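With one protein chain removed, the remaining protein chains of the complex are shown where they sit.
Here is chain A:
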Amino acid sequence: MSFMSPAVRFQNVSRRFGSVRAVDNVSLDIEPGEFFALLGPSGSGKTTCLRLIAGFEQPDEGHIEIFGETADGVPPYRRNVNTVFQDYALFPHMTVGENVAYGLMIKGVGKAEREEKAKSALAMVKLAGYESRRTAQLSGGQRQRVALARALVNGPKVLLLDEPLGALDLKLREQMQEELKSLQTSLGITFVFVTHDQGEALSMANRVAIFNEGKIVQVGTPSDVYERPTSRFVADFVGSSNVLSPEFAATHGGRAAWTSLRPEKIQIAPQNALVPAACAHAKGIVTAISYQGAVTRITVATEKLALIATTPAGTDVRKGDSVSLIWPKSAMVAMGEGA
């Protein structure tokens, strides 16, 4: 194990199920101490990647290394990684304390010591005093915390989280996001988590890998992938985006390439409004208004294509109005190709 080795390394990894390539020639380095998100729609291969790291799946091609050591053929019970399962997978025949101490019991840690460690792990996830409860008595959020404590008590080198917040309601999810983030910072363990929720990925991760059809289509920091998507898929999947055709982009001050333009960058102005020099504009008619609480989404049909703009709520635009759309030319991000 050298100092330079990444926490997790995928080298040209493929995993097939029948004729389906669930993971297709994926190469990826996850650095030690990173909070790394695998983001993508369902069936894009992100969960299979997580299972490959955990050892529940073995690659058909390619190699996986964990902290410089090969993981080829190593069963899950000999890997120093732990998983928080999507539906938590808490053992119903054990108390909360026994669940948390399970990994230590398997390793042969003495009863007193493992109870002590389970206790402090539960305290860490704010469930002090829950040791003797049965798992059936817990709420979803509490189960999530127990699952987290059960994994962390083993001191894993990498913690894997499979849609960890998927089953929680919105308020709890936001709270857990904060807690996971600060837990990761204080423990310094590499976290790899799978999510289909782009908001979650952007707010928690240091870096994000975006999956589509078994392949990684972009890796970068949250602002990288949001501000500079390299493909229509990423532009569309991470937040919503207006995708401008090469012709439209070229005639509006951009490059002749498929271009992403975020709705929040577009301003709605009266038809005869002045357009600043650094900005582009298009005229059109409002065809739909959708109130969404904090913002309002306005669809405007221009001569060539329909654009979506979001404005802070409380706009006085009405359906059928003729308006001018104004956006900074710098907000137009040219993407690789049409894909």
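Keep this in mind: a contact is a pair of C-beta atoms (placed from the backbone, for glycine too) under 8 Å apart; a residue touches a chain by one contact, two chains touch by 3 or more; residues count from 1.
Criterion: contacts and distances are computed from a predicted model.
Enquirer: What protein name does the UniProt record of the undisplayed chain give, "Imidazole glycerol phosphate synthase subunit HisH", "Putative spermidine/putrescine transport system permease protein", "ABC di/oligopeptide transporter inner membrane subunit" or "Cytochrome c oxidase subunit 2"?
Expert: UniProt protein name of the non-displayed chain: "Putative spermidine/putrescine transport system permease protein".
Enquirer: Which of these touches the unseen chain: A:Pro41, A:Pro75 or A:Gly199?
Expert: A:Pro75
Enquirer: For a quick check of understanding: of A:Val20, A:Ile106, A:Ala123 or A:Ala288, which residue touches the chain that isn't displayed?
Expert: A:Ile106
Enquirer: Given the contact definition stated above, which residue among A:Ala89, A:Ala128 or A:Ala256 touches the chain not shown here?
Expert: A:Ala89
Enquirer: Determine and list the chain A residues touching the chain excluded from the picture.
Expert: Spelled out for chain A, the touching residues are 54-56, 75-77, 81-83, 85, 87, 89, 91-93, 102-103, 105-107, 150-151, 154.
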